[in-house]
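Input: one structure, supplied below.
A single protein chain has been omitted; all remaining protein chains appear in their positions.
Take a look at subunit A:
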Amino acid sequence: MFPLTEENKFVAQLLLSTGTCPRCIFRFCGVDFHAPYRLPYKELLHDLQKYLETEKDELILEVSNPAPKKIRLQELEDGTDDLSQNGEGGSSVGDGSADSKNLDLTVCNVCLGILQEFCEKEFVKQVCHKVETSGFEFTSLVFSVSYPPQVLVREHAAWLLVKQEMGKQSLSLGRSDVVQLKEAYKWIMHPLFSEELGVPIDGKSLFEVSVVFAHPETVEDCHFLGTICPDCFKPAKNKQSVFTRMAVMKALNKIKEEDFHKQFPCPPNSPKAVCTVLEIECAHGAVFVAGRYNKYSRNLPQTPWVIDGERKLESSVEELIADHLLIVFKAESFNFSSSGREDVDVRTLGNGRPFAVELVNPRRVRFTSQDMKELQQKINQSSNKIQVRDLQLVTREAIGHMKEGEEEKTKTYSALIWTNKAIQKEDIEFLNDVKDLKIDQKTPLRVLHRRPLAVRTRVIHSMETLFVDEHHFRLCLKTQAGTYIKEFVHGDFGRTKPNIGSLMNVTADILELDVESVDVDWPPALDN
């Protein structure tokens, strides 16, 4: 069944004669079921012409006098005379073949060929070839399309034209009654892609195939809007042109009809060529890998250590882990995050520190737990400075658990301490009995250049001492997260009070520090 109703007929006739394609005609007629759009173009055009032609007599009867006159005037201005012939009941429409051939080649004055050539099998094949050779692993896809902004101006012009004619028949056509180009295009393309690639189309898919169209011939279509509504077009940093679809849409909502008519032809003129394909791109949403790491080196920063563009040390924890992930996931880049961080000269022992790596635009995303186990082994075999455990794929949301622990959870440390005065075992034993000691820490001088100056109260939950010799002892501490341990030991010029030195009435310094545990129970432990 042909989707147009009697009341659409006139609109269809008008648009077809002014160089609008059948699918855009459907859009203006509010056809909102998908099947008609999917018919082959030739068939569609043929059916439409036949439909308009067979009912021509009735149409002529229906049409009241003023309407065709108006159209005639516009048509004459445009230098075509199809409709005037129609209006006069001329016979030329009848000899379909020449006419349809002619229209077949006409580039739609609204969609600039997007709902014509770019709905053809050939273009679908071109896109799918790109998808298949891009090397992405995917089980579904989301298709996005970006069309040139002047399409909106042309659609606005066609809409004004149609609205005016419908008004004469006491019919109305709201802007939202017109089916959006993007919608119609997707209705046509989705089944074709799905069939060609053998996967469902899913709006929530992480795998995105995007097509960007441009139409150089008509870029200037938008420019008059810039002079009429300059406030809609503010230059933005990351935009090449101020004429974005959003800005053009805003301007079109503001502009008065009469002003628009003065500046832009209704109907819009017919372009010579169809759109060009600016790019066909594939991208995969980020995936996340989490685990725990141990750091066994006192010469390894957590993240690359760069001062004045120069690297201080050649490696880092994040690189030792993420470089492997980057290769295996065939990702573009990564972002490393962790539950707190340790200084370059601090080791992280025990069960390790929770971390997560965001892999940006990964080409490989499907991994079994066995695959992850092997990946973990690969990381661990490649370096003795770090080891990784509990390596697993996680969701973006789950990363939050790791950060929650940063402030509230406890951490345990082991420090090797030097004292200037000689000590006996008895001199340190009192520390074992200190419980929940509140200390006031001014922002350490070593980080003051990049953090606000403040006094923060932290709690040392418990301490345990181990006498080494008369100038050294080992101190194990359980503290509130966020405590600066080094400063608690040496006092940071008396800026952390009390400190080990002040408690013992000596000058104390810290020679070695190890993180023994980061008490965050995420990610879940794995039995490997």
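We adopt the following convention: a contact is a pair of C-beta atoms (placed from the backbone, for glycine too) under 8 Å apart; a residue touches a chain by one contact, two chains touch by 3 or more; residues count from 1.
Just so we're on the same page, contacts and distances are computed from a predicted model.
Name of the non-displayed chain as stated in its UniProt record, restricted to "Putative splicing factor 3B subunit 5", "OLC1v1016281C1", "Protein Abitram" or "Multifunctional methyltransferase subunit TRM112-like protein": "Protein Abitram". The chain omitted from view is touched by exactly one of A:Ala35, A:Ile327, A:Leu511 or A:Ala525, namely A:Leu511.
Per the touch definition above, the residue from A:Tyr51, A:Tyr296, A:Trp418 or A:Phe467 contacting the chain not shown is A:Trp418.
Listed by residue number, the positions of subunit A touching the unshown chain are 418, 420-422, 442, 445-453, 470-471, 490-491, 493-494, 507, 509, 511.
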